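Up next is chain A:
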Amino acid sequence: MGNVPIIQFHRVTKQYDNDPPVLNDVSFEIERGKFYTLLGPSGCGKTTILRLIAGFTEASEGEIFFNGKKINTVPANKRQVNTVFQDYALFPHLNVFENVAFGLRIKKMKQPVIEAKVKEALNFVNLKGYENREIREMSGGQRQRVAIARAIVNEPEVILLDEPLSALDLKLRTEMQYELRELQRRLGITFIFVTHDQEEALAMSDEIFVLNKGKIQQSGTPTDIYDEPINRFVADFIGESNIVKGNMIEDYLVEFVGRQFECVDQGLDKNEPVEIVIRPEDLEITSIEQGKLKVKVDSILFRGVHYELSCYDQDGNEWLVHSTKKAAVGTEIGLFFDPEAIHVMRLGETEEEFDKRLEAYADVDQDGK
Partner candidate 1 sequence: MSRIVRFFIGIAAVSAVLLYSISSLNSDQGYSGGNTLTIYNWGDYIDTDLIKQFEKETGMKVIYETFDSNEAMMTKIRQGGTHYDIAIPSEYMIDKMRKEDLLVKLDHSKIPNLKNVDKRFMDLPFDPKNHYSVPYFWGTVGIAYNSKMLGGMQIDSWADLWNPKLENQILFVDGAREVIGMGLNSLGYSLNDTDRNHLLQAKNKLDTLTPNVKAIVGDEIRLLLENEEAAVGVVWSGVASEIMAENENLEYVVPKEGSNLWFDNMVIPKTAKNVDGAHQFINFMLDPKVNAQNTEYVSYSTPNKAALEHMPKEMVEDERFYPSEELTKKLEVYENLGKKNLAYYNELFLQFKMHRK
Partner candidate 2 sequence: MENKLTRTLYAVPYMLWIVLFVVAPILLVLYYSFFNIDGQLSFDNYEKFFTPVYLKMIVSSFWYAFLITAITLLVAYPAAYLLTKTTHKQLWLLLIITPSWINLLLKAYAFLGIFGTYGAANSFLEAIGIGSQQILFTDFSFVFVSVYIFIPFMILPIFNSLNDLNPTLLDAANDLGASKWTTFRRVIFPLTIDGVKSGCQVVFIPALSLFMLTRLIAGNRVITLGTAIEQHFLVTEDWGMGSMISVFLMITMVLIMVLTGTRKRGA
């Protein structure tokens, strides 16, 4: 049992009438006890995946397994998952206690059991003593907690969270991010979290699925995805990136903006056209002489922990730089970066091919050592 993924999607497609599919031939596995995030822009299909798992909608094609059992036709009320909705969907005619007790009452539990469980769940989300409040008397953050308590009290194997933090203000959102992560650790059950906020995804997840246009673009740990984006979309969506076209001259040597640079990538064809990603924080401001690139500062913004400089090279490529140093607008500066900072992306590479190539590096690294 332990090795069976709790949820498995096998070539699942969801299509409404003749519109382009919302979800196109998607396969993935979810392991027990981890915090997963489905990340992508609106309309990418992330909420559809959640609704398929919850059972609110049915797949057009493909199979969905829960604990190894196919659940395509199992109605939502018979599934071992609970959802925290974007607008919380708390029942306005019931007070906090009754909202949380809703699922337990349907299971026809005895009153003392219900009371104990609701109390425990409310304690869990730091809402002790709020039992008799009406929903309309609760703040946004408190409602959020009620919604979570209402889900966890049923002791589901998976909790689905549909952009639950999007309605909260920044400070509260950050607080809740910690709380949610902490909660997941304490409960030890699987969380599937949907968001379009990449920072949130990076901060909270064990695993991230980046989605776009009904397809999973890349899946992996936050660092994997941040450091090794598979394509322009992922690189752009996760954090800020400088992306330019380039050419792979040979292993460990790449050419872009008219110059050749040493890099750590290999295993690509010679003279293969590629895209180069360099993260803004990997660029260092230095003198023109010492810099590998020469750029002109176009604008500068103070971001608190760092300055954000927007610069242009002579080819007109924009280079974003995150630096603690300042540079005057209009001046020319040099930019320095390590070979490791260069990330090479093959055009149109699938996730499988990408993973294979990454493994190949690892082998080479080990061989080299």
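Selection rule: all candidates are chains of the complex that A comes from, given by their letters.
Everything that follows uses one rule, which is that contacts are C-beta pairs under 8 Å (C-beta built on N, C-alpha and C of every residue); 3 or more make two chains touch, one makes a residue touch a chain; residues count from 1.
Note that the coordinates shown come from a computational prediction; the quantities given were computed from them, not determined experimentally.
**Q** Counting any copy, say which of 1 or 2 touches chain A in this complex.
**A** The candidate that touches chain A in this complex is 2.
**Q** Please name which positions on chain A make contact with candidate 2 in the complex.
**A** Answer in residue numbers: 54-56, 75-78, 81-83, 85-87, 89-93, 102-103, 106-107, 134-136, 150, 154.
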